[in-house]
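Moving on, here comes chain A:
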Amino acid sequence: MTLAEILAGLFPQGHSVSVRDGLVTGGGAFADGTLHVVGVDGDTPLGVDGALVLSRAVLDAVRAGDRAPILVVVDSDSQRMSRRDELLGLNECLAHLAKALLLADRSGHPTIGLIYGHSAAGAFIATALATRVLAALPGANPSVMDLPSVAKVTKLPLDKLQEMAKSTPVFAPGIDNMVATGAVHVVLDPAKPLDGQIRDLITNLQPGDDRDRLGEERGGRPVARGISAAVIAQAGRG
Partner candidate 1 sequence: MTQWRGEREARDARIAAGRAHADGKVVPAGSVVDLLEAVLRPGDRVCLEGDNQKQADCLARGLAACDPGKVHDLHMVQSGIVLPEHLDVFETGIAKRLDYSYSGPQGARIAKMLYGGQIELGAVHTYLELFARYFVDLTPHVALIAGVSADRDGNLYTGPNTEDTPTVVEATAFKNGVVIAQVNQIVDQVPRVDIPGDRVDFVVEADTPFYVEPLFTRDPAAMTETQILIAMMAIKGIYAEYGIRRLNHGIGFGTAAIELLLPTYGEKLGLKGQICTHWALNPHPTLIPAIESGWVQQVHCFGSEVGMDRYIRARPDIFFTGADGSLRSNRAFCQTAGLYACDMFIGATLQIDLMGHSSTITQSRVAGFGGAPNMGSDPHGRRHPSDAWMKAGREGQVVGDPALMRGRKLVVQLVETFGEKLVPTFVEKLDALELAKKIGLELAPVMIYADDVTHIVTEEGIANLLLCRDADEREQAIRGVAGYTDVGRGRDRAKVEELRARGVIRRPEDLGIEPLDADRALLAAKSIKDLVHWSGGLYEPPAKFRNW
Partner candidate 2 sequence: MAGAHAASTDPDALSWYEATARQRVVALADPGSFREFLPPTERRMSPHLPLFDLPRAFDDGIVVGRAKLDGKTVLVAAQEGRFMGGAFGEIHGAKLVGLLRAALTLKPAAALILFDTGGVRLQEANAGETAIAETMRAIVDVRAAGIPVIGLIGGRAGCYGGGGLIAGTCSRLAVSEGGRISVSGPEVIETNKGAEEFDSRDRALVWRTMGGKHRRLIGGADAFCADSVSAFREAALDLIGRAPAFDLATLEAEQARLESRLARFGDCRDATDVWARLGVNDPDAVPAMDTRAFDETVARVREADHDAR
Partner candidate 3 sequence: MESLTFRHTTKKPLPGSVPNAITGVVASGNLEILLERVLPPDACEVAIETPIAGYGAVWEAVVADFVARAQPGGLRISINDGGARPDTVSLRLLQGARLMEA
């Protein structure tokens, strides 16, 4: 699904969402109010400049105080890899964007991520993974690193990795594996109207961070929830 198709599905009455240099900002009438949209389109890498454009838009929404939901649409590359970006503090800019989204969530704005293309590494963490609930469309392809690169780093043969990837969701790229770890809450049905599915997500928003519970249930992160619970339990003793 393309961004245009997504926007058309969400905003049958039209919208003000624009895409500039791969950066998505704007909004439109949704349900009984407004839906803010920010994000990255066209497999664009996210650098310092883009991160601040998006965080500006998020903070504007928070300052407006309308508690309107914020949709984070993502089809990005990884973080922009360059000397300039690191020199200027890419870690601060990406973290700032994530913090802005987390602040919005705390301030009463439901935050929903929608990944419909690629995303990876720092760009993924600062956008889609910083929302309360992350949905995906079929064909979405989030990854930390592609398998050939994993092969290079781990010095394992690619065919062996491909074989392992079938049974081990914890390291392999792809949407199914991200669903299994609990990072992606739900895969939407492209055959059904998108606006209704997003509205349902907003309505059924769960408090807190339930990604480790999902990861345990789905088998993609078998031990994380138990470990963090054990830490909490031991911390609570004496």
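Keep this in mind: a contact is a pair of C-beta atoms (placed from the backbone, for glycine too) under 8 Å apart; a residue touches a chain by one contact, two chains touch by 3 or more; residues count from 1.
Regarding selection, all candidates are chains of the complex that A comes from, given by their letters.
Remember, predicted model here, so these are calculated numbers, not experimental data.
Undergrad: All of these sit in the same complex as chain A, but only one touches it there. Which of 1, 2 or 3 is it?
TA: Chain A touches candidate 2; the others do not touch it here.
Undergrad: What part of chain A is in contact with candidate 2 in the complex they form?
TA: Chain A reaches candidate 2 through residues 48-49, 52, 55-56, 59, 62-63, 79, 81-96, 98-100, 102-103, 106-107, 121-122, 124-126, 129-130, 144-145, 150, 153-154, 156, 164, 168-172, 177-178, 180-183, 209, 211-212, 215, 220-225, 227-232, 234-236.
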